[in-house]
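The other protein chains are all here in position, but one chain of the complex has been omitted.
Chain nomenclature is as follows: A, B and C, assigned in order of appearance, with residue numbering initiated at 1 for each chain independently.
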Amino acid sequence: MQTINLTRDYDGDFVHRVEEESGQNVSLCYQCGNCTAGCPYTFAYDIPVSQIMRLVQAGQKKTVLSSKSIWLCATCESCTTRCPNQIDVACVMDVLRHMARREGLAAVPQVKTFWDSFLDSVKAHGRVFELGLTVNYVMRTGRFWTDLDLGPKIFPKGKLSLKPHEIAGKEHVARIFERFERESNS
Amino acid sequence: MRIGVFICHCGSNIEGTVDTATVAKASLDFPEVVYATDTMYACSEPGQDGIIQAIKDKNLTGVVVASCTPRMHEPTFRRAVERAGLNRYMFEMANIREHVSWIGKDREANTNKSVDLVRIAIEKLRRDAPLSPSKFSINKRVMVIGGGVAGIQAALDCADGGLQVVLVERESSIGGKMAKLDKTFPTVDCSSCILGPKMVDVAQHENITLHAYSEVDAIGGYVGNFQVQVKKKATYVDWTLCTGCGACMEKCPSKKNPDRFNEKIGPCTSINIPFPQAIPKKAVIDPTTCRQFVKGKCGVCAKVCPTGAIKYDMADEIVTEDVGAIVAATGYDLFDISKVTEYGGGRYPDVITGLQYERLLSASGPTGGHIKRPSDGKEPKNVVFIQCVGSRDKSLDRPYCSGFCCMYTAKQAILTKDHIPDSQSYVFYMDIRSPGKMYDEFTRRAMEEYGARYIRGRVAMVYPKDGKMIVRGADTLAGTQVEVEADLVVLAAGAEAAVGAPKLAEKLRISYDKYGFFMESHPKLKPVETNTAGVYLAGSCQGPKDIPQSVGQGSAAAAKVLALFSKDMLESDPQISRVDIKRCVGCGKCIITCPFKAIKEVEFRGQKKAEVIETVCQGCGLCTSTCPQGAIQLSHFTDNQILAEVNALCQS
Amino acid sequence: MSEAIAYYPGCSGLGTSKEYDASTRAVCRTLGLDLVDIPDWSCCGSTPAHTKDHVLSAALSARNLQLVSGMGIASAATPCPSCLTNLRTANHRMEAPAMAEKVNKLLDAPYAGGVEAISVLQALVEKVGLDEIKAAVRTPLTGLKVACYYGCIMNRPPELMAFDDCENPMAMDNVLSAMGATVVPFPLKVECCGASYGIPRQDIVARLTGKLLDVAKSVGADMVAVACPLCQMNLDLRQGQVNRALGTNFRIPVPYFTQLMGVALNVADEELGFGQLCIDPRPVLNKALSGADAQAKGA
Partner (left out) sequence: MPVLTGKELRIVGFLCNWCSYGGADTAGVGRFGQPTDLRIIRVPCSGRIDPLFIAKTLINGADGVLVSGCHPRDCHYAEGNFYARRRLEVLKRFLPILGIDPGRFDYTWVSASEGQRWQKVVTVFTEQIHALGPAPRFDAVSADMLAKAAAGALGQGGNRVAA
């Protein structure tokens, strides 16, 4: 454990940015732990969500943005629904992911890769091409596809179509992504 | 008029953001001001002496103090100017603390605004006239509304002090919540052993008239002379005949009704005496379940009652009580745990409230003092307590701490071990609030001696699985999620204002906060007084309080009543309306408007005129803004005065 | 009977949850609920989009909402809770003019608001009504013990979703009891099943799904009815993975609630797509129904 120097290591700008981007007042959190108690993913987190909230309050940017937890949060809304102080905790987690991305951090790379593959698929076809997404993900992570066992279960059912559903407006969807990238780079 | 102006620093409270010297200097430019100064603490002894000295030295005939709110110190300064020989009504205040220095940091703007406020006070003062109060007699009877421990204490202290007391309780027995408790913290003595004798005293005290099963219907009048209409609800049992023998309860065939005294965890008969020590110990029929009422046939109780007390055709009755003061002691009710759906209260029988648990612990409760869980009657081994349910929770609009649940949870954990030695209690808490004599020691004992496991964190959900209740919470100190397989879950449900409290407050003409708790006159210095003269508060109707605090307030309210009644006559506030008989055309509009019936019609040289009954007028000024002639003017708030204030602000 | 509702199937409706899409259409048709396809709809971006950026996410949804407003229809129904959340969030966020401006900057055609997004379940309960649904039952599901599983985001957060209770939702329970089924109280109705982590973190899904199946079994459910393609996949398709990871041997069918409704409403078997589920619910279903039948005859 390291000692945190509260006067020097407090990143006020970080706290402010989290509050602004999430629209939440993090000082409302009184550390009751309800979010951690309800979060189905606590067992997989490196830092429980209530402590993420605490570390945000404490302005500990680096610890928070390099945590695995923010990538494992499934936005299940349990924390937001039950927070006695009506903090939209799930939104804070979302915003922390946005910030981590901007800092080039992703402590659970396969999750980020999966999401990126998903969005690539949407950008390319206008709709998600499930098989293509899976293949893309497996290629990108360079991992063996752990779901191989499922193949025989779904292919015969005709569920995974072999070609994407191209839509007429796919150019429009692609333009949404392009404009977004331009806006965020400007 | 020779006006003196005193600008208070209030230490740094005002001086910190208002340049008082400049305000004093500016005041000198206003009409009729002959003296102005700033002063460190105007209300302190040297401060008051300074004012008195200045009145004498400068021959002042009127005084303005600019300081805190008049709601705080107006009486103080009125007394001070009176000591210097002025009429106490030749005094005005400007509120430059609550309305200026405490709400803005801009010193220039604040100073400027203070000058404005002093100026309107001066303009008002210039039009003030000396007033003198008149005296009126008082009815030295007191009504106490609510017969919980606070009301009982207030009633007994007043009665012991020689006053006639009318105690109104809406249930069929007095005792309130305390009568439902098993043992009480921090000494763990038996609740009915310490409350029971007091209840008996109430029944036997010659000075106390008890209206049980009654509610206040309407209140008229004012301090010293209230008229209260009390509705005695129909019990369908003639209480003058009922001996409380209980024969009717034994035979009543309608046995499966939720017993409200047992917090609905046990059944009761349609005709019922809530508990053996009830005061009065009289039966009441619940017409919503009684077969005679619902189906039109039964009549068993009428047949078995040895005294012929049953009266199926009884109706509500209104009695009027004249009293000089009223103590409200209507207590609290519990937060409805079914609103926290994730805990399953109301859905799962083994999730209960702390008060229900008290009934399970109590020897007079539905299980005879054996802890049995409601679902299957089994003795629980693992009992989970969850604190702050419906308290400290903004999402439920209950941001306040209920004050006593930390302590009663510790008590219940201790009692659980006493009842079931091989049991294990778990307490989920956010903070432990136990600031009282022997209180923290008590909660520590629950952990150290009785082995209750305290877990710092909230619970997110409770659900049944294979006969157990799975409690999933967090241990924030360990930084983990935790689960307990519980047999019984006890929720420390928070305290809310008593059902109907706002309605009663409106009848009493006292204020209540947004949660329905009654407002005291001053949060520190007038905790049992209200803003309505002659109406006092005791116990948890003002906010959650434990027994020692409630009893203390009951006694305090009684002391206030006794002090009020220690005089034979009361002085009325002379800031009342007066009729200019030359202007009055006798139209009678004011008479209809006055909410206090304080204006009567009189004959003056053959013409109809209005006349204000001095001791009845409460000084609201409704008549003044109603009279088309401007004939009836509220002293110290006359049309001319208010317009002078307006002009001072507009023309500056 | 009712006004037309735009229909947004969501991407999985074309693939992994074809049977949900088909049974939804069939059931709505039978009940007279007029679903109109949105021409050229596109993906809402699902979770990946909002974890990347809120403006991007809103824009992907808003494109579809804008298409619906072009159809002159005021509400859109979707069977997929994830799509629903995204559509509703986009609406909600775009109430703020600054956000609306940012989103519209990304779109070809700006979205001016005014299209309400609801779930197919909500549409059935509110636009058709339980009484009418009940009246349409032909083959009551008597004897079938079913646990209703709503998934984590169908009703949460309540301020956003504004439908049913967020801790103990009852809409699906009510619909299936109207179909004659015995709905067993299922305490984990809104507990998360692992969402889309099936691909990147199978271990997580196994644990969460395992818990759901365990509790469903303990309350005596013959099957678990679902209303979400992801839930369905995790509970059904991955049941084998769960058994392997946890050493259990669950074999609980996990049909969509619309498929069960279809049975009760006598929708043709081909339209319900039971065969496309991993664990075919028909044997259990038939057993329950015939058991009830036998009982009825025996009595």
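Quick note on the criterion: a residue touches a chain if its C-beta (ideal position, glycine included) is under 8 Å from a C-beta of that chain, and two chains touch if they have at least 3 such contacts.
No experiment lies behind these values; they were computed from the predicted model shown.
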Using the touch definition from the header, name the shown chains in contact with the chain that isn't displayed. B
Given B:437, B:514 or B:582, the residue that touches the chain left out of view is B:514
Which residue, B:49, B:108, B:189 or B:448, contacts the hidden chain when the whole complex is considered? B:108
On chain B, residues whose C-beta touches the chain left out of the figure: 26, 69-71, 95, 97-100, 102-106, 108-110, 112-113, 115-117, 120, 505-506, 509, 511-514, 519, 531-532, 575, 589, 593, 595-596, 618-622, 624-630, 634, 637, 639, 642-643, 645-647, 649-652
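As a working rule, only the chains that are shown with their structure count from here on.
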Determine the centre-to-centre distance between chain A and chain C, using the mean Cα coordinates as centres, and give it in whole Å. 23
What is the distance, in whole Å, between the centres of chain B and chain C, each centre taken as the mean of its C-alpha atoms? 51
Considering chain C alone, which of its residues make contact with at least two other chains? 166-167
Chain A residues counted as touching two or more neighbouring chains: 43, 78
Contact residues on chain A for chain C in the complex? 40-41, 43-44, 72, 74-78, 80-81, 88, 90, 94, 97-98, 101, 108, 110-111, 113-116, 118-119, 122, 126-128, 130-131, 134, 137, 146-147, 149-150, 153-154, 157-161, 165, 167-170, 172-173, 175-177, 179-180, 183-184
Chain C-facing residues of chain B, complex: 341-342, 344, 347, 461, 463-466
Within their complex, state which residues of chain A touch chain B. 28, 30-39, 42-43, 47-48, 50-51, 78, 82-86
